[in-house]
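The complex appears here without one of its protein chains, the remainder shown in place.
To keep things simple, chains are lettered A and B as they appear, and every chain counts its residues starting from 1.
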Amino acid sequence: MAKVKMTVNGRQVGSECDDRTLLVHFIRENLGLTGTHVGCDTTQCGACVVHMDGRSVKSCSILAVQAAGSEIVTIEGLSSGGELHPVQAAFKANHGLQCGFCTPGMVMTSVDIIRRHGAQLDEATVRAELEGNICRCTGYHNIVKSVLAAAAEMGSAKEAAE
Amino acid sequence: MYATNYHRASSVQDALALKSSTDETKYLSGGMTLIATMKQRLAAPSDLVDLRHVADMKGITVSGRSVHLGAGTTHYDVSASAALKSVCPAICHLASHIGDPHVRHMGTIGGSVANNDPAADYPAALLALDAVIVTDRRQISAAEFFTGLFETALEEDEIVTAVTFEAPEKAGYSKFANPASRYAMTGVFVAKGAGGVRVAVTGAGADGVFRHAGLEQALSANWSPEAVAGVTVDSSNLMADIHASAEYRANLVKVMAKRAVAAA
Partner (left out) sequence: MGLEGIGARVVRKEDKRFLTGKGRYTDDMTVPGMKYAFFVRSAHAHARIVSIDTSAAKDMPGIIDILGGKELQADGIGNLICGWMIHSKDGSPMKMGAWRPLAHETVRYVGDAIAIVVADSLAEARDAAEAVVVEYDVLPAVTQASRALEAGQPQIHPEASNNLIFDWQLGDADSTDAAVARAAHVTEMKIVNNRLSPNPMEPRATLGIYDEAEDHYTCYTTSQNPHVARLVMSAFYNVAPENKLRVIAPDVGGGFGSKIYIYPEEIVCLWASKKTGVPVKWTSDRTEAFLTDAHGRDHETTVKMAFDADHRIIGLKVDTIANIGAYMSLFSSATPTYLYATLLSGQYDIPAIHANVRAVYTNTAPVDAYRGAGRPEATYVMERTMETAARELGIAPAELRRKNFIRSFPHQTPVIMNYDAGDFEASLNAALAASDYAGFPARKAEAATRGMKRGIGMSCYIEACGIAPSAAVGSLGAGVGLWESAEVRVNAVGTIEVLTGSHSHGQGHETTFAQLIADRFGVSMDSVNIVHGDTDKVQMGMGTYGSRSGAVGMSAIVKALDKVEAKAKKIAAHLMEADESDIVIENGELKVAGTDKTLPWFQVALAAYTAHNLPSGMEPGLKETAFYDPSNFTFPAGCYICEVEVDPETGKTQIVQFVAADDFGNIINPMIVEGQVHGGIAQGIGQALLEAVHYDPANGQLITASYMDYAMPRADDLPSFQVSHQTTPCPSNPLGIKGCGEAGAIGSPPALINAITDAIGNNELNMPATPQKVWLAANAAH
């Protein structure tokens, strides 16, 4: 048992857990943030993607103790005040989700893709960058559309701000 | 996962001390293989020593054509390094195709080479680049480092701290991914440098990464994709599984070699 402290969605948290506790279980069970999901055992499906110190990671393959001292953002922390993040809004506008189970991971991944590539995204790049996220419902068609739309929207918003 | 005890090292010396104080201890870097293996209960270390916070093991230095990659450098950082891209774009390309973006944000070159998965990408690059694996106590050539499936020349408590190599005149990597796991079903790294042409193959060999003499001879004589056509790749010591027979892998070795040269 260790007392694990980290910052989650901007808030300092600390909770006791076994050293073998995975970050995803710490988030779901110790913190009650159940938006982060587990869809496989082999680090492949991406339903568990969160941001750790600004980068997308698979929380099913990191121990909570490894993440101690880190800044974590989960799907619950992506937006605030009832407004959707542009990526969330794009998924909604473009029907980029069906059952919703892979969706938190897809959204967190897409935010990271746009962070790294900016508005200059093409379909092939988006498809390649989604390698670590599996969706069984959408055939990815509308997910790809959502990511491209969000990138364009965020790019033009950034331009307008500059 | 079985119960385990976690320790965070702040330096190489600290890591060595932590390792020696406990039994059945494993070093943990990005954990992209080790944690996954522990989750499946296929590994059960009593203790883990986390190397991810050892500052000395991070970073990329390029001086002239000499490259120094800290063992704790993530695949993403290798793939995105402008300095590295300017002297050896092939290794950036290779790193950009390991796992997926999230895995690349955590996984490290040191962890990958120390694990020596027969389908991992880095071993092919290091062998073809005639790289040196630097540890806390010595330097080991890639040719001597990779000794078999998941086997290396590392001693029990030895830590990989860096990888160094001289960027070759030309290098290329081409991988055919397993349709399910996306690991290399066959990956070929070709390099043409001062020491001649070296061709290393991963994902295909029954004993792990290997150099292919026939391809090296052909490409030494004629560094062009066409030169590969006349080479025979023996399938007898290649892996076979539900995804690819040894014969199919033998074909892929040639095709990937050809494409790696074309990309170089």
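As a working rule, contacts are C-beta pairs under 8 Å (C-beta built on N, C-alpha and C of every residue); 3 or more make two chains touch, one makes a residue touch a chain.
Just so you know, these numbers come straight off a predicted model, no measurement behind them.
Colleague: Using the touch rule from the top, list residues of subunit A that touch the missing partner.
Modeller: Given the touch definition above, subunit A has residues 18, 20, 28-29, 33-42, 44-45, 47, 74-76, 78-79, 84, 88, 91-93, 95, 97-104, 107, 123-124, 126-128, 130-131, 133-145 touching the missing chain.
Colleague: Suppose we count only contacts with the excluded chain; which residues of subunit B make the list?
Modeller: 1-3, 41, 176, 179-181, 242-245, 248, 251-252, 255
Everything below uses one rule, namely that only the chains that are shown with their structure count from here on.
Colleague: Find the geometric centre of each of subunit A and subunit B from their Cα atoms only, then give the gap between the two centres in Å, rounded to an integer.
Modeller: Computed value for the inter-centroid distance: 28 Å.
Colleague: Would you tell me which residues of subunit B are touching subunit A in their complex?
Modeller: On the subunit B side, the touching residues are 1-6, 8, 28, 31-32, 35-36, 38-40, 48, 50, 52, 76, 99-103, 105-106, 181-182.
Colleague: Residues of subunit A touching subunit B in their complex?
Modeller: 2, 18-20, 22, 41-44, 46, 49, 52, 55-58, 60-63, 65-66, 68, 109, 112-113, 116, 129, 131-133
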